[in-house]
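Let me begin by presenting the structure, written as structure tokens, before commenting on it.
Only a single protein chain was left out; the remaining protein chains are all shown in position.
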Amino acid sequence: MTASAHNPYRPELATIQEIIQETPTIRTFRVVLNDEEKMRRFSFQPGQVGQLSVFGVGESTFVINSPPTRKDYLQFSVMRAGEVTQRLHQLSLGDQIGVRAPLGNSFPIEDMKGHNILFVGGGIGMAPLRTLLLYMLDNRQDYGNITVIYGARSPEDLSYGYEFDKWRTSGMDLVLTIDRESPGWKERVGFVPTILAEVAPTPFNRIAITCGPPIMIKFVLAGLKELEYEDHQIITTLERRMKCGIGICGRCNIGTKYVCVDGPVFSYEQLRHMVPEL
Amino acid sequence: MGSKTEALAKQFEKVFDDLELVIGWETGFDSLHATPAFIRQPSALGRLIWNPFCSHNLSGYLTKTLNATAQEDAKKIGICVKGCDSRSVVALIQEKFISRERLYIAGIPCRGTVDLRRLMRLKPSLKDVNTVHIEGNELAVETARQTHRFPLQDVLLRKCLQCRYPNPVLYDELIGEPLTPRVTEGQAPPFVDKLEAHSLEQRRVFWERELDRCIRCYACRNACPLCVCQDNCILESRMPKWLSQRSGMSEKFFFHMIHAVHLAGRCTECGECERVCPMEIPVALMKEKLNQVVKELLDYEAGLNPETQPPLLTFDPSETGI
Partner (left out) sequence: MSGTAYITHNELTSALERLSKEMDVWIPVETGDKKWGIQFSKYQPGKAPLLERQSTTLPKKVLFPQVETLLRFCYQKDVEDRSRVTIDLKDLEDMAPAMVFGARPCDVRGFLTFDQVFLNGLHKDPYYAQRREKTLFATLVCETPDSACFCSSVGSGPADQAGSDLWIIPIEGGYLIESLNERGEKLLPKMGKEATQDQIESAQRFQEKAANERVGEGDLTRYVRAFEERFSDKAYWRDMVSKCISCGICTYVCPTCYCFTITDEMKELEGERLRSWDSCMFHQYTQEASGHNPRPTKFERYRNRVGHKFSYFPDKYNGMISCCGCGRCIRSCPVSVDIRQIVRQLKEEAGDCVST
């Protein structure tokens, strides 16, 4: 074996091209791989993730939240939480990071064709949903009506606000909510699961995709069951502490499944057959 | 023999109605290994044993597995302690991690417990032990074929060879008669003195050789009843990060120093850190040294009196000379 053989631990070097301050704690980074050829050939499916490296600090996993149909950069939304994300937030335009991507599985975009779609997102959980949402807007004719329920703690905590008008005019129903009343807020108020019950999109020919904090997912799943969604009509993404991202290091298992390679996308049907260790 | 074992079970039977469970020892995967037992039904009290293989200090479970603080309507936790173990219980009470009212303590005067690895070195083929007990200055190990006798000097845990507290300092019931300490103060130089007789350079070589084996499994920390930070240990904190994952001498040394210094004036010398070390590193020596310093500076020994305030847990602005 030579040192030049493919090494899945070796990140591609990439440059930060654009930074968007989404919320007080979330920044979106648009990056391009330094190797132009690799950037041009880069392909992925909505839902797949990448490991971002700040060399000297470490790596962390983020969903690629630009859609595969828009290829001039790779976008990652990063919420400041641990050491890697704190450091990422300190970086500026032109700074070098490492990218290992694409990793993991993806949303079943083929199976979703011809269906109505419901997105239910909370906080940073909107990041993976955005990938799929934009992909669907770019392939609008393949999908039925699209409803998005997106909630955050306060108006300031909603990411991608600058795109909301475009989403709405592209023919989807966007329902925004915040946890508590806020001056000037004209949309809904209440936790995401409550709003889900209010909006109550019919399960007829529909796939629901939900992503958010574990506690929100728990109640959204219950809410969808209440609305009589079948297990296979519900899709979610899971989070686990990851290291290698390639199914080797062992820590992200839920029973026999590894979130890094068998996920992050799981249907509720799959979840129900996994060990209850979320 | 067995009389203390029976007395132990009988005593707990008498009081079991008031107890949530009893923590003691039972026979482990073979006749040479005792193992901690958590007994929740009086009918299982017969599993309890007491013999020189019962080396484990069970007091750590009071904070790390159970919650032995005072709680309304909560039954008591029964626990078996040797002299050294009882000092850990006292220290935990002093530091308010557990409360005296929640405990029913069976105190066992102890002549010493066995260092299995020393025993195995002397007799690697030893197995199928029927009984084990201490007779005078010998450990008598009876198998089906014969009784083996070993000088205590050669088979006891290092901490037991310098034990000054064979009798529990805190208990509800004493199982058996109090014993005379093997070592009294001022007698027989403790191991620290022996090591300190060497030059600084010799000691550096000694510690480098010993610590080189450390695999950073953290058993010494986790077994320590006074290592109370549990999942929040600064050694594993990522922000800030004090220790790298490298396995060089500086990391190993730093880890053991952090562990030791956090136990200054708190360590009750139960020797668990050393007993559990899979690599046979005499890690307790560091804490013994610190205890010597604390004794000299502050005239204090940890875990003797639940009423006293440990000196390093208080702050007096008028203090001088520190």
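Each chain gets a letter, A and B, in the order it is written, and its residues are counted from 1.
The rule we apply is simple: a residue touches a chain if its C-beta (ideal position, glycine included) is under 8 Å from a C-beta of that chain, and two chains touch if they have at least 3 such contacts.
Bear in mind that the values here come from a model prediction, so they are computed numbers and not experimental data.
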Out of B:3, B:65, B:137 or B:202, the sole contact with the unshown chain comes from B:65
Residue of A:108, A:144, A:190 or A:247 in touch with the missing chain, whole complex considered | A:247
Touching the hidden chain in the full complex, which residues of chain A are there? Just list them.
-> 1, 3, 5-11, 13, 53-60, 81-82, 85, 94-96, 98, 213-214, 239-241, 243-244, 246-251, 253-256, 261, 275-278
Pick out the residues on chain B that sit against the missing chain.
-> 28-30, 32-41, 43-44, 47, 56, 60-61, 64-65, 117-118, 120-121, 124, 127, 209-210, 213, 215-219, 221-223, 230-231, 236, 238, 244-247, 272, 275-276, 278-280
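Rule of thumb we're sticking to: only the chains that are shown with their structure count from here on.
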With chain centres defined as C-alpha means, what is the inter-centre distance between chain A and chain B in Å?
-> 50
Complex contacts: residues of chain B adjacent to chain A | 238-239, 241
For the complex, which residues does chain A have touching chain B?
-> 82-83, 86
